[in-house]
Each structure stands twice: as structure tokens, then as C-alpha cells.
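Complex shown without one protein chain; remaining protein chains in place.
So, chain A:
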Amino acid sequence: MFHLMTDPKTAEQLIAQIATGNRSALAALFEGESGRLVAIAQRLLRRRDLAEEVVQEAFITVWRQAASFDGSKGSARGWLTTIVRNRALNLLRDSARMDFEDSEKLTELGDRQADARAAYEALSIKDALRHCLGMLDASKREAVLLCYVTGLNHGEAAAFMNVPLGTVKSWVRRGTVALQECLS
């Protein structure tokens, strides 16, 4: 017998179907994207249960607001990433600040540096972002990566890098301005 193979649908196509109330399209989007999104949220939140909570809320948001997705502004996968990142960061910012005197926390932060560096090194060598991050001074690159990849705020990044708050703020700002110029 013939086995009918249909091409897997793109996230854009699925979101268009979800906007019409098609639940199996949401299930297909979950199948294709939830594992990536939970992993992204977990890298920020360090906890699987919180990461899954964030992704659960994100899929409910997608279900209700799929019609508001505008493909001319960016990709559907990017839209999903942004929803998940925003929720995870809100949760991080809302929870109690870390106590950096605590040696256990410092070990945890050590993992974050490894995460930040691993993400950078996993970028394709041909990727413009990799090239432009590579053009930054090491300290600016590290500050940008710590904040973006692991969700540290300025204060946490400053404590971790052992420099004054103002220094980290200016590294991040100068780093992201240089990135935008390099990427444009």
C-alpha cells in the first residue's frame, strides 16, 4: 500500500490554521516546537517545572491570539521564542533577587557562564551573529551573552563578573550597539 507522506507544515501555516480555531494545528505546533521552547525557558529559569508552566501559558496565548500574528514582522518561530522569553524573564525578574554571598548560588552562576559560552560556540561559524559577537571585546561579549542567553539582569551580571554595575551597563550597551551596526 502507498504510504501518504505530507510535508510537515511550517509554523506559519500552523498558526494561520490555529487562528481559525483548529486544535489539531495547535497540537502539531506543540509537537514540533514545545521541546525547543521548554529547553529555552529552562536555560533561563533553571527549573523544568517553571519552564513547562511558561510554555503552557505561551501555547494558551498562541491559541487565543494566533490571529494577531503578523508574518511581515518576523518568523513564527521567532514569535514563539519572544513570547516564551518574555514570560520567563518576567518570572525571573519577579522572583527574589539572588544572594551572591551564597556559594551554592555562585556555582549555579558558573553553570550560567558555561551555558552562555556554549550557546555562542554552538552558533554556525558562517552565522553573521557569530562573526559580530566575535568582533566584540571579550568582556562585552560575555556581558551580552550572560544577559541574553541566561537571563541575568545588570546587577546579577555585575556581581558575577565582579565589576561595578555601571561597567556592566556600559559593556552591554556598547556591545549591543556594536552588534546592531555590525549586523546591519
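Basically, contacts are C-beta pairs under 8 Å (C-beta built on N, C-alpha and C of every residue); 3 or more make two chains touch, one makes a residue touch a chain; residues count from 1.
The definition used in the following text is that contacts and distances are computed from a predicted model.
Undergrad: One chain isn't displayed here; going by UniProt, is it "ABC transporter ATP-binding protein", "4Fe-4S ferredoxin-type domain-containing protein", "Putative ABC transport system permease protein" or "Regulator of SigK"?
TA: Looking only at the record, the undisplayed chain corresponds to "Regulator of SigK".
Undergrad: Which residue among A:Lys9, A:Arg46 or A:His154 touches the omitted chain?
TA: Per the contact definition at the top, the residue touching the missing chain is A:His154.
Undergrad: Quick one: say which of A:Ala25, A:Leu91 or A:Ala159 touches the chain that got left out.
TA: Residue touching the chain left out of view: A:Leu91.
Undergrad: So that we can see where the missing chain sits, which residues of chain A does it touch?
TA: Against the left-out chain, chain A lists 23, 26-27, 30-31, 34-36, 38-40, 42-43, 52, 54-57, 59-61, 63-65, 67-68, 70, 73-75, 77-78, 81-83, 85-87, 89-91, 93-94, 118-120, 122-123, 127-129, 144-145, 147-149, 151, 153-154, 172-173, 175-177, 179-181, 183-184.
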